[in-house]
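Below you will find the structure I want to go over with you.
Note that one protein chain is taken out, while the other chains of the complex remain in position.
And now, chain A:
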Amino acid sequence: MKLCALPIAFLLGLTGTLGSCGDSAGSEPTATKAGSVPGAPSDVPARVLEDVVGSTLARLGVEARVSELSAAELRADTGLLPDDASAPETEDRTSDEGSSSPEEAVEADEGLDPEFVEMREGLISWVSDSPDSLDTAKKDIAAVKDEIAAVMAAGFSVEGRDPTGLKALIDLSTQSPSPDVAAEIAAVAATHEEDWLRRYAAWALGTLSATPGTDRVVPLLLRRLKYERDPEALVWVSSTLAAFENYAGTQQLYDTTALPAGDPAGDAARGQLALVLQRAGESLRLGETPDTKAVLAAWNAGRLGRARSAASDGLLGEVWMLVADLSGEHFQLRGVDDARHALSLLGPWAAEELALALGDDDEYVRLHTAQVLERMGPRGQTAFDSVVASLRDPHDAVCGAAAEALVAITRGTDRASAARTALLDRITAKCPYEIKVACVRALGHMQPDQVPAEELRGLFESTPLSDLRLAAAPGLLRAGSESLVLPWLIDELEASVGDPAGAEAVLGDWLARADSEAARASLDAWRGHAAQNRVVHTAAEAKARRAARAKTLRETLLPAIR
């Protein structure tokens, strides 16, 4: 038996060798959902991943939206494979806020007190026909506000109501304020085709901000900041957000004040901006009204906004619905980006929720959550520990996004040096190449006083790889290593193998920021080679442009820095 075992062992060993030959072809170990973390020191435990989104939504009593598009279908290969082309089409599913099917609309008032339904419709009709009767009608609603609240909210789902009727319904329903009423008015503010009605709905929401639970409309208003094209509607969306202590629209409010006196949007913006600044000053306990710049600085630094404890369950539910939208179930990135946009504009309290989402078992949720935090900047700094843990996420792509998020959330904070240390720790010996490039790129984006110049310089000098050199270049340039980096970048502009376009982007960015006389002179020549009139160059023209720029920089810039 023992002798027989020898060749078997040999065979097994040989098979293992063959297997490892194939395995060695992989640049990095396969990412695993759990267990050991590839490339991590042995004492770093793997992050425990779980269905955070699902469990949180369940806890909040919120039913997750059905995936809008095709990821699940694609994964199942239904109808997409040559062998399965005859598979039946799955039902086209859509989801959008504020929409309801005709059946739902017909059923909107089912189960509600018919006397209150009749009262609602009668008052809407009366106010629509006789606007002077509004105050009286409001008093009627206010007298029964608790009993009629659900009926008022349901009124928005009645089909065929014209804009005048909707306005009357908004006016009346604000007398029986509730989270559901707020959600319905927010849907009007977000989706109605009439500009004036969206403005009115956005304004009306601001009057409900003191009602508990109405803060659930904040994510929808934040999304509206992305798509609203009517300047006056944008003013009221921004102003109402500030009423909920969210200052994400302050910049747009300020920008709208540039419209001339007499312009309704400009006049509204000036009035509302003054109120917003005053409110922010009170929150910051400044004793005086700050200017826009100061408010934006405080907001971006995470010093303004409600605490997490003030967020209603309704708002948390909406936030986690957005986190669910980050998942792989949502195939088209435009929907993902809507969620990412709204999440990234939430107040600093939301970072605590996002820190949890970084532990979700869906790598798409983790990746996009890291990108949300990156966009939040220092407003997301309370997620610091979770982001550091994500540097060792089982999926390389998440690690890369976490690296960039880490730099962003600590920018200008006292945690910047801790972020630098974490990133440098990550790129030691056994770090997968993908993650190493991502971490070096993140280090290269640190502020000048935080850039680990010595480490990046050593890395730059020791590697021939364009990826790593290009990733380190921005940081080294800001740390004063121009003589080391610029000659290589200029050569890279004309490299046949490498990343000429990437080098061009780094050089262009550096030239625009550099304050030396030679750089300023080179910048003019650099811009002179750019495509004129925003015409996009062909590939051949782009190659010629880079060659011309390289020649210019060799003649004007390199002599000055040597």
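Just a few scattered comments:
To be clear about the criterion, a residue touches a chain if its C-beta (ideal position, glycine included) is under 8 Å from a C-beta of that chain, and two chains touch if they have at least 3 such contacts; residues count from 1.
Basically, contacts and distances are computed from a predicted model.
According to UniProt, the chain absent from the figure is "Doubled CXXCH motif (Paired_CXXCH_1)", selected among "Sugar ABC transporter permease", "Doubled CXXCH motif (Paired_CXXCH_1)", "Imelysin peptidase" or "Tryptophan synthase beta chain".
Within the whole complex, the absent chain has one touching residue among A:V48, A:A261 or A:A539, and that is A:A539.
Within the complete assembly, A:D467 is the residue of A:E184, A:D215 or A:D467 that touches the hidden chain. Mapped onto chain A, contacts with the missing chain fall at residues 2-4, 6-7, 10-11, 14, 21-27, 30-31, 69-71, 74-77, 79-83, 85-86, 89, 227, 229, 328, 331-334, 336-337, 363-364, 367, 371, 395-397, 400, 433-435, 437-438, 441, 466-467, 497-502, 505, 532-539, 541-542.
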